[in-house]
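So, chain A:
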Amino acid sequence: MKAVLVIGLLLMLTGFYGLMTRRNMIKMVLSVAITEVGLQMVMITAGFIRGGTAPILTEDITELASFVDPVPQALVLTAIVIGVAVNALMLAFIIRMYGKRGSLDVRDYTDSKW
Partner candidate 1 sequence: MVTPIYIFIIALGIAFLLPLLERAKKGAAETVFLAALSGIALISWHWLFSLLTGRCEIGEIFTAGFRPPFSINLRVGMEEAVFTSAINLATLAGAVYLIRELSGRGTKSMMLYLLFVMGMNGMVLTRDIFNLFVFMEITGIASYALVALRLDTKGLTAGFKYAIAGSLASIFMLLGIIVIYMITGTLNIDSIASRMVSFSGTAAAGFVAPAVFMLVFAFMIEMKQFPANGWALDVYDSAAPGISAMISAGSAGAALFAIYKILPIAGEGWYMAAAITGSVTFVAANLIGLKQERAGRLLGYSSIGQMGLLLTVVSLGLKGSLPSWQLIAVGLFINHLLAKAGLFWLTGITGEDRIRNWGVIARRPFLLMMMGLFMAALSGFPPFPAFWSKWTLVMSMFSGGMKVWVVFILLGSLFEVAYLFRWFGYAVRGGVEDGESGDIVKGTPEKTAVIFFGAALLTAVAYYMMGKMIDNSTLMLMPLVGAAGLLLFERFDPRVRGIVSLAAVLYYGYMIIPGLSGMPLFFNSFFLGGGAIMLLATLHRRTASRGFYPMLLLMIGSLSALALSSTSLQFFYAWELMTFSSYILVLRGKKAMKPALLYMVFSAAGAYLVMAGFASAGGTVFGGAGDGIAGMSGSLQMLPFILLAAGFLVKVAGMGLHVWAPGAYAEAEDDSSAIISSILSKAGVLGFVFLFIKAGTAFTGSTYLYSTIGWIGAITAFFGALYAAMQEDAKKLLAWSSIGQVGYMILGLAAMNQIGWVAALYHSVSHFMFKGLLFLAVAGVVYRTGTRNMYEMGGLIKRMPMSFISVMIGIIALSGVPPLTGFGGKWLLYNALIERGWYLQAALAFFSSTVAFLYCFRLVHAIFLGQAKPAFRKIKEAPRSLIAAQYILIMAIMMFSMKPSILIKPIMGIVGERFDTLLTWQANTLYSPFGYWNGFAVMMVVCALFAILLVILLLISPKPQKVKQFNIVFAAERPETPETTHYAWKFFTPYERAFSGILKPAATRFWNAVGEWAEAVAAMSRHIYSGNTGAYVVQIFIFGILLFILSRGGLS
Partner candidate 2 sequence: MSDEIKKVNGIDEGFDEISEYFCDARPSPVSPSANRIVRNFQNWAQANSIFILGFGTGCGAIELRPLFTARYDVSRYGLFPRPTPRQSSLFIIGGYASIKTMKRIIRSYEQIQNPKFVMGLGSCTVNGGMYWDSYNTINRLDHYIPVDVYVAGCMPRPESLIAGFDRLKELIMEGKAEGANTYAENFDWYKNNQKKIIKNWNMPEYNW
Partner candidate 3 sequence: MMEVLKQAGYSLATLMVVMNYGLLLVGLVTIIVARVHGRIGPPIWQPYINILKTLSMRTALSHGIMFYLGPVFRIVGGIGLLFFMPVVYGSSWMQNFSFAGDVILVVYFVFFGMLGMALGAAESGHPYSAIGIMRGLAQNTAAELPFALALMALAAQHQTLSITDIVAAQQGGIAHWNMITNPVATLAGMLAFFGMMMHSPFDVHLAPQEIPIGPPTEFHSSYLALMQTNRSIFHAAKLILFMNLFFGGATSIFVMVVKTFALLMVVVFAGVVFPRYRVEQSIRWFIRIPLAVGILAVVISAWK
Partner candidate 4 sequence: MKDTIDKIRSMFDGGDADEKREDLVFVTVPATQVVDCLGYLRDRAGYRHLVMISAVDYIERGVFQLTYLLHSYEKQNDIGIRADIGRDDASMDSIHRLWAAAQVYQRELREMFGIDFPGSPRVDEPMLLEGWEGIPPMRRDFDTKKYSEETFFPREGRKTADPATHMAEKNYASEEQVKRSVKDLVRGRRKRKGNDG
């Protein structure tokens, strides 16, 4: 669990690093995606109980406490959906932008500034 947490955090940092240093827009989106993956890993650990079961109500369940907390999982699901949507939208933007200007370098799109 700790490993997942650490990896998740590392992934997030990697994503941040990428976001700050990459100038290619697709790579920036990728960085966001990586961060999100890291985040999701972190989130999923939040509700995890070692040895717990999936939080599915079946008839032979006796002890509710051994459930892995279902809420973070729900959250993660939502987060993944939203993240994918945003990333898709960003990529769509990038495609349009590339079509207009033929460049993926974010520095070429500084028309509005100051």
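One rule holds in what follows: contacts are C-beta pairs under 8 Å (C-beta built on N, C-alpha and C of every residue); 3 or more make two chains touch, one makes a residue touch a chain; residues count from 1.
In picking the candidates, the idea was that all candidates are chains of the complex that A comes from, given by their letters.
This is a predicted model, so every value here is computed, not measured.
Enquirer: Check each candidate in turn (1, 2, 3 or 4) and state which touches chain A within the complex.
Expert: Every other option belongs but stays apart; chain A touches 1.
Enquirer: For chain A, which residues are in contact with candidate 1 within the complex?
Expert: Interface residues on chain A, with respect to candidate 1: 12, 16, 19-23, 25, 28, 32, 35-36, 39, 42-43, 46, 71-72, 75, 78-79, 82-83, 85-87, 89-90, 93-94, 96-97, 100-101, 106-107, 109-114.
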